[in-house]
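Of the protein chains in this complex, one is absent; all others appear in place.
Chain lettering (A, B and C) follows the sequence in which the chains are written, and residue indices restart at 1 in each chain.
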Amino acid sequence: MTITVLLFASYADALGRRSIDVDLPDGAAVGDLVAALRALPGAGQLPARPLVAINERYARFDAVVSPRDEVAIIPPVAGG
Amino acid sequence: MTITVLLFASYADALGRRSIDVDLPDGAAVGDLVAALRALPGAGQLPARPLVAINERYARFDAVVSPRDEVAIIPPVAGG
Amino acid sequence: MIRAAISRDPIDVPALLAEVTSEGCGALSLFVGTVRDSNDGRSVTGMEYTAYEPMAVREMHVILDEAARAHDVERLVLVHRLGALALGEVSVAIVAAHAHRAQAMDATRFVIEELKRRVPIWKREHYADGTREWVDPTGAHAVSEVP
Partner (left out) sequence: MIRAAISRDPIDVPALLAEVTSEGCGALSLFVGTVRDSNDGRSVTGMEYTAYEPMAVREMHVILDEAARAHDVERLVLVHRLGALALGEVSVAIVAAHAHRAQAMDATRFVIEELKRRVPIWKREHYADGTREWVDPTGAHAVSEVP
């Protein structure tokens, strides 16, 4: 399956784009998605365990993703 | 000696005036002044140990008063 | 920039915010007290504030100095209104600015708590039934002893 991942701020800068498609086996979890992302060129700046949101909610690393989900990698937040 | 005592809010209402002269022996303390005040007509509403200020600072009951001091009886404060 | 004042005119809150604002401060905290339409279940129509003015201003300055020292705040303003106030009018405003938020909020809170504890200001509530009464936050009636 192909998952489209939203990128923001420093992570978007690191990968040079605002979103990226990642190919994953069916039933893959957030952790698998992060591992696949980190193997991409320019993605060395991503931490091993970044915050990840699925459908606008923070998700655990073992949460399963599906192509219908809106998935986002969340850099350390700095509002205020 | 004669001490002029400033009155405010509910205490001014109770005694029907904004200040009152109290005759006291030389060397009298705050406690003596309060006792003398409470013996006056209408002063029954004064508590036995009201807050008292001498020269714009809260004073202890054993502080000595002099005719040169500005003395005030302070009702329970309610600012804000 | 530390200022304490008593005012018989309405308090201009936006002007106070502008007064403490500084490009060196990333955090600004404000507390405002206003005249409320009820108290202890009674319907209130207005409030009348009075003070032992020179001592009140003196105590307000002492409190600001203590707050500035305790919370490392250099931009702090406290203004208290006196006179007859209508419902919703501002009776007191405290603004603090600091590089960081904790100090600004701590200073504001310290000032309102201490003001209520020891500044010689009094208020008389006017009720819908035409009566009026001095507010005694100690809960004591005038005939009781102050604790």
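In this text, contacts are C-beta pairs under 8 Å (C-beta built on N, C-alpha and C of every residue); 3 or more make two chains touch, one makes a residue touch a chain.
Note that the structure is predicted; figures quoted are calculated from it, not measured.
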Touch partners, limited to displayed chains, of the chain removed from view: A, C
Of C:11, C:56, C:73 or C:105, the one touching the omitted chain in the full complex: C:105
Contact set of chain A toward the excluded chain (per top definition): 6, 8-10, 13-14, 44-45, 47-51, 53, 56-58, 72, 74-80
Missing-chain contacts mapped onto chain C: 13-14, 17, 21-38, 87-88, 99, 101, 104-105, 108-109, 112
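Methods note: only the chains that are shown with their structure count from here on.
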Most distant chain from chain C, judged by the mean position of its C-alpha atoms: A
Distance between the centres, which are taken as Cα means, of chain B and chain A, whole angstrom: 73
Chain centre separation in whole Å, for chain C relative to chain B (CA means): 25
Multi-partner residues of chain A (at least 2 other chains): none
Shared interface positions of chain C, touching two or more other chains: none
